[in-house]
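All protein chains of the complex are present and in place, except for one that has been dropped.
Lettered A, B and C in written order, each chain numbered from 1.
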Amino acid sequence: MIRVQRQDFDVGAELAALTRDNPGIGGLCAFVGLVRDLSGGERIQAMTLEHYPGMTERELARIEAEAAARWPLAASLIVHRYGRLDPGERIVLVATAAPHRQAAFESCQFLIDWLKTKAPFWKQEETADGARWVEARAEDDQAADRWQDPRPEAAE
Amino acid sequence: MIRVQRQDFDVGAELAALTRDNPGIGGLCAFVGLVRDLSGGERIQAMTLEHYPGMTERELARIEAEAAARWPLAASLIVHRYGRLDPGERIVLVATAAPHRQAAFESCQFLIDWLKTKAPFWKQEETADGARWVEARAEDDQAADRWQDPRPEAAE
Amino acid sequence: MKVLYFAWLRTRAGLSEAEVSPPPGVTDVAGLIEWLKGQGEGHAAALGEPRLVRVAVNQVHVGPDHPLKPGDEVAFFPPVTGGGAAGGGR
Partner (left out) sequence: MKVLYFAWLRTRAGLSEAEVSPPPGVTDVAGLIEWLKGQGEGHAAALGEPRLVRVAVNQVHVGPDHPLKPGDEVAFFPPVTGGGAAGGGR
């Protein structure tokens, strides 16, 4: 399930809904991305997330389908916010549930890694010097590239 | 922070408390372990977790301190239940928060992997044939062994 | 054909959306970019650093040799930066 929204989300309620009435789930992994107050050593007053409505939803759904094809998932969820956010606010929730925990951890990390390099979101940070667009980071490309090749070990 | 308790926990409230008033946190990773209704193909009616009061708390605190020594964590939490649980019930919550997401993911997985081979908990499953003690799994030893050696790449 | 700009490409272009009618010789993304650069300062400024320009056609990521047809929605944007905390931090 994917959702793109301006408003905040309730992590506990989202995760409870994801696993409810599915006692085959043994492990649930969740990642929450938050607005940091520092970026490259500079204090951030606020952040604005721009996105590409329509393509964002398509791209998130595609990434989620890719995870479901690679791991035996019982459920998954991506909720991503846009608009203006203060430091400490939640930006994104990614969660995956599976019979075993390794699949939950790997697929959750896959989702956030791919999302960060493929989903059309752009951050603008506000500092004391004004607003500036955040540049993409090489670490994020490297994190995403790990998942490019079909994984050699395909054991259950 | 570690807690060993009989009663359920509120995942949303726990995670919100973990990151509250700390805007230096960029990523929060959480794992929730749940009681599965199947074990080795057999239907589970309930599960009882026995533990070693005193040692459990010591061991969890030791594991948490080890994670804090290996990764730059802003906060971490382990909540583990004991007693009789039904399928679908939460057993354990592990969460770690860090400036960057890789540290959050790795340390969270480290905590659950080590917990599963070091914290003195034992599961007894109830099936239609009666109660039986769950045997330790080789996969869990392998998962824990990954973290034995100081990791060769120590990049920030 | 609809052209969209996002993030700092939008700021540089001074517009977020434009309806354009390239000539028949423009058959792919690379051709469209070259043609747009001659269609005013905004387009030229937005597309001036091709290394930093990513393209989606009809909301799907594509490369420079992706073919175009009338009615396509072509979006130009910098590398994406969503998702919260960056990848580093071991």
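Simple rule for what comes next: a residue touches a chain if its C-beta (ideal position, glycine included) is under 8 Å from a C-beta of that chain, and two chains touch if they have at least 3 such contacts.
This structure is a prediction, so every number in the text was calculated from the model and none was measured.
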item: Chains in view touching the one left out; value: A, B
item: Selected residue (touches chain absent from view) among B:Glu14, B:Asp37, B:Glu64 or B:Asp113; value: B:Asp113
item: Which residue of B:Ile2, B:Val32, B:Leu77 or B:Ala98 touches the chain not shown here; value: B:Val32
item: Of B:Asp8, B:Glu42 or B:Glu139, the one touching the omitted chain in the full complex; value: B:Glu139
item: Touch residues of subunit B, complete complex, unshown partner; value: 32-36, 49-52, 54-55, 58-59, 80, 91-92, 112-113, 115-124, 133-137, 139-140, 142-143
item: Touch residues of subunit A, complete complex, unshown partner; value: 26-27, 71-72, 98-104, 106, 151, 153-156
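Throughout what follows, only the chains that are shown with their structure count from here on.
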item: Arrangement of touching chains [line / ring / star / complete / other]; value: complete
item: Identifier of the chain whose CA centre is least distant from the whole-structure CA centre; value: A
item: Between subunit B and subunit C, centroid-to-centroid distance (C-alpha), Å; value: 46
item: Subunit A and subunit B: spacing of chain centres that average the CA atoms, whole Å; value: 22
item: Residues of subunit A whose C-beta touches two or more other chains; value: 32-36, 112, 139, 143
item: Subunit C: positions in contact with at least two other chains; value: 84-88
